[in-house]
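With one protein chain held back, the other chains of the complex are shown just where they sit.
Per-chain residue numbering starts at 1, and chain names A and B are given in the order in which the chains are listed.
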Amino acid sequence: MLLEQVVSGLASGSLYGLFALALVMIYRGTDVVNFAQGEMAMITVFVALTLMKAGLSFWAAFGCTLVFAALLGAVAERFIIRYVSQGAVLNLVIVTVGMFTVCNSLAGWIWGYIPEPFPTPLEGGAPLRLGGIVVTRYTLVILAVAVTIMVLLYTFFTFTTVGIAMRAVAQNRTASRLMGIPVNRMLLLSWALSSVLGAVAGVLVAPLTYVDPNAMSGLLVYAFASAVLGGLDSPVGAVIGGLLVGVVENLAGAYLGSELKLSFAFALIVGVLVIRPAGLFGHARLKKV
Amino acid sequence: MGIRVAAWVAGALVLVTAPFVLDPYYRFLVTMMIVYSVVAVGLNLLTGYSGQISLGHGAFLAIGAYTTAIVVARFDVMPYAPAILLGAVVTALAGLGLGFPALRLSGPYLAIVTVGFSIAVPQVLLKFEWLTGGVQGILVPTPPAPGALARWIEAEQWVYLLALAPAAALAAIAANLFRTGAGRALVALRDSEVAAQSVGISLRRYKLLAFTLSAFYTGLAGGLYTLAVGFVSPDSFTLLTSIQFLAMIVVGGLGSVFGSILGAVVITLLPNYASEISKAAPWAIYGAVLIVFMIFLPTGLAGLFRRLIARRPAGARQTGASAQTSIHRGGVRDDSQQPHPTPQAAPERD
Partner (left out) sequence: MLELNGIDAAYGPRQVLHGVSLSVAKGQVVTLLGANGAGKTTTLRTISGLVAPARGAVLLEGRPIHRLSAERIVSLGIAQVPEGRQIFPTLTVRENLRMGGYTRRGGAELERDVGRVFEYFPILRERQRQLGGTLSGGEQQMLAIARGFLARPKVLLLDEPSHGLAPLIVREIFRIIKAINEAGMTIFLVEQDAGIALSVAHHGYVMETGRLVLEGPAASLRANDAVRRSYLGI
């Protein structure tokens, strides 16, 4: 029983981890925590759904959606974030909170609130039995994608010139400009990429939660919390944070009743943050005095 | 100077006579504006003045409202006035509690924790049915005007006045807070934690103070809410509520009591007209407001107002310096209002 709960928690946890990775992307590349990350991903999911209803195959729709996501991210950076990112942190947080609600309501306004199924070719196939526990193939797909993206992100930020340049831009824009790094272009790229990652996560998650603004919002808050728990600048932290939150949330739901799941999960997060404000795997910010 | 006094007197007169003149729908609306003003001032104390973001004030409102409701209606142990005060105190304690983890967090980390708080509190309220009435909430009777006054004053009008009095008092206290050492310490905190600490301002103490005070205000408003609305349920206090309050102080002006009130008025009016467009509209408007104001008008309507009436020579300061070009930890630099002990061309009024 307990093991089943844990496995189930790992399954939902990998969903959180997926979204958390998009958050890590944006944070490492721009030093911004995008509250609206999940909601932006949700919009891309709706777009994918609309494309599929219009007759496109899953993969064609998916491809177009990724392009749309990149544009969405770039537009957000160019026309909203750029104006507040150099000022007080508070202003930036407020703006991303604003983006959160705008995206949420936009989705509701354009597509309505009735949950819709999201078809995907990745589902189906007989569930597997691993040591007495039933695991769906889809869960494994999600876990596999999450781990793959984690590895890709880690490699990107550690070994590629562009990745390192992005980290540099996030830390010190002036110095980056003096190195000849095209700062604005890097920021655009970071936002575009993280939006794409969000879209990937969204499309994978959608078949499970059904597509509806409110269903996904709940998930997204958890995902955000997982990223924070794991450490916002660590891809590994994102996935582990997600898995942890998933498991804890599930166990809390089973033993404390489902009404208090979220409260418990948040209590955990607060607890961790108090001890390690940078999250489990994050680097402490070296503050310039 | 004479104009100022006249304006204040006129304003006070309007406020006091309004309940007798307005029809019930608008009277209720104004009552809610008064209640929300108190929340907005409270939130501004935390976010605008000391730069700590909170998306949890919906939950604080809930705590105050429920405490009052439980004590007055569910268990019928206390009359209104002490119940409201009790609500405020309980909420203040909750604020103090939230303040401790907040000590180590800032910016988006603090935001997410307060979001959690916002979502957790209604869940807890739902769960403890024996206390809170669960999903059905608690119905609270509207108190009639006492004794002889009941002949001339209707119950709802009485409630309006009951709300107005503490609201005005609290607003005045907040406005004057920033002439005191404690107030200035809070602002110093916002502008630079490091600098503030290096002159001996205890970060811990003032951050906790900000949270506690802010929660007290909001809890008291919660009690007033119960009074005015007559009903509390977990659904009334969601994350959206918290975002609504944030929108209020952003529209009105971070770091300004006058702004808080302005913002409360504007944002309370909005949903009335907005929900005619669509169910989703209020969310969209609050979000849009947050974005647009932070980019174009970071000092809010109050800041705009101040700039409009302050047509005097620049004196010792750069006027017109846009707040968004200053790189600076903490909240918006409200360039037209600096409660530091620096020589100023004319006294700033709040």
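Convention: a residue touches a chain if its C-beta (ideal position, glycine included) is under 8 Å from a C-beta of that chain, and two chains touch if they have at least 3 such contacts.
On a predicted model such as this, the values are computed, not experimentally measured, just so you know.
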Residue among A:I110, A:A175 or A:L256 that touches the chain left out of view: A:A175
Where the missing chain touches chain A, by residue: 161, 164-165, 167-168, 171-172, 174-183, 233, 283, 286, 288
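Heads up, the rule we're going with is that only the chains that are shown with their structure count from here on.
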Chain A and chain B, separation of their C-alpha mean positions in angstrom: 32
In the complex, chain B residues that touch chain A: 47, 51, 53, 55, 100-101, 104-109, 111-113, 115-117, 119-120, 123-124, 126-127, 194, 240, 243, 246, 250, 254, 278-284, 286-291, 294-295, 298, 323-333
Chain B-touching residues of chain A, taken from the complex the two chains share: 33, 35, 80, 83-84, 86-106, 108-109, 113, 221, 224-225, 228, 257, 259-260, 262-263, 265-267, 269-270, 273-274, 277, 287, 289
